[in-house]
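A short worksheet on the structure shown next.
The complex is shown incomplete by one protein chain, all other protein chains being positioned as in the whole.
Right, chain A next:
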Amino acid sequence: MSALLATVRRRVVGPREELPARIAFAIVAFLLIVVAPSMLSDFRLGLLAKYLVFAIVAVGIALAWGRGGMLVLGQGLFFGLGGYAMAMHLQLAEAPDGQPPAFMTLTGAEHVPGIWGPFESTAFTLAMVVLLPMLAATLLGLLVFRSRVRGPYFAILTQALAAAFVIFLVGQQQFSGGTNGLTVMTFFGLDLADPDDKRTLYLIVVAVLALVFLIGRQLVRSRYGRLLVAVRDAEDRVRFLGYDPTLVKVVAFAASAGMAGLAGALFVPVVGIISPASLGIVPSIEMVIWVAVGGRLSLAGAIAGAVLVNYAKTELSEQLPSAWLYGQGLLFVVVVAFAPRGIAGIGEWLRENRGRLRRGRDATPAAATTVEEGA
């Protein structure tokens, strides 16, 4: 008994199967950094950059929804906050010194409006891209989680806010560009029409995605990650362990908002434009679908889901433009009904069953623990 306890005490707890995960990470990094830029045309590489931007949003959703049980149906709001902050800065950088951006001169504006002013600063913009969404999510979360609003009520609330944000942007045309949105041509000295510069931008996106993934993985594997799962499954019990579930949820919600904001900021140079059409109710729901398809319990699955669903969308829309919406709806229904753990769940299922075959009768407990592990 005491010998067993001694081993329990000493043993490193936590990440099992660390090596295969590292190898997989290295292989994917190699494919994205070396293989993709040399194999894909400029056009396809641009599309891949966009998918990877979406994957950054997906990591945040997997964290808040998969781990934290908060169905975030309005990530377009945070995506938009980050995107517009970046677009405002880039437009000011493109405009002649002290002049308002081009779209404003059409309506006769002569000065840079007050709320645009601070975004002249690069440092301020880069900070706001992440902090503005995080701040908005923190305030919203404190308000909503404290009064114990959860489940579908929370989901509907986030969605309503995304819709309200779109209405606000369309209404404030003189500041926001209205439904046209904001267009950019350069990104911190990169010419967005130049293939080499676009390749550099692609590599920046890959680097940011890798960083976001590693941050997400650290969150999931830490004690905080377990606490988040505990709050998801038995929020009231967590209170009686001495933790405040409100704070636990706010941290995950704010992290997911920050990731969405970062993605929005990269979306602007990658696509060249941000407009209300990319962040309303429909895009916000699509973001959740990517994660459902990829597997919301797994960060890697969420990334795969974002890339594959968007790739399928591009391919299908090229062949059969009207079929995609039906295809996407069907995909969502099939995943929710038959594969709630998504693409990542298939991999886990294979791993579990391989383990069962190899280890025989004793495999059941080990298989049960691997279910929650896929980071």
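In this text, contacts are C-beta pairs under 8 Å (C-beta built on N, C-alpha and C of every residue); 3 or more make two chains touch, one makes a residue touch a chain; residues count from 1.
Note that in this section contacts and distances are computed from a predicted model.
K.L.:
Any idea which of "Branched-chain amino acid transport system ATP-binding protein", "AhpC/TSA family protein", "Urea ABC transporter ATPase protein UrtD" or "Nitrite reductase (NAD(P)H) small subunit" UniProt assigns to the chain that's been left out?
P.N.:
"Urea ABC transporter ATPase protein UrtD"
K.L.:
Decide which residue listed in A:F124, A:Y243 or A:W324 touches the omitted chain of the complex.
P.N.:
A:Y243
K.L.:
Hey, which of A:V229, A:I273 or A:A339 is the one touching the hidden chain?
P.N.:
Final answer for the missing-chain contact: A:V229.
K.L.:
Please identify which residue in A:V112, A:L219, A:L262 or A:A300 touches the non-displayed chain.
P.N.:
Final answer for the missing-chain contact: A:L219.
K.L.:
At which residues does chain A meet the chain that is not included here?
P.N.:
Touch set of chain A with respect to the missing chain: 1, 4-5, 8-15, 218-219, 221-224, 226-227, 229-230, 233-234, 236-237, 239-244, 247, 251, 364-366, 368-369, 371-372.
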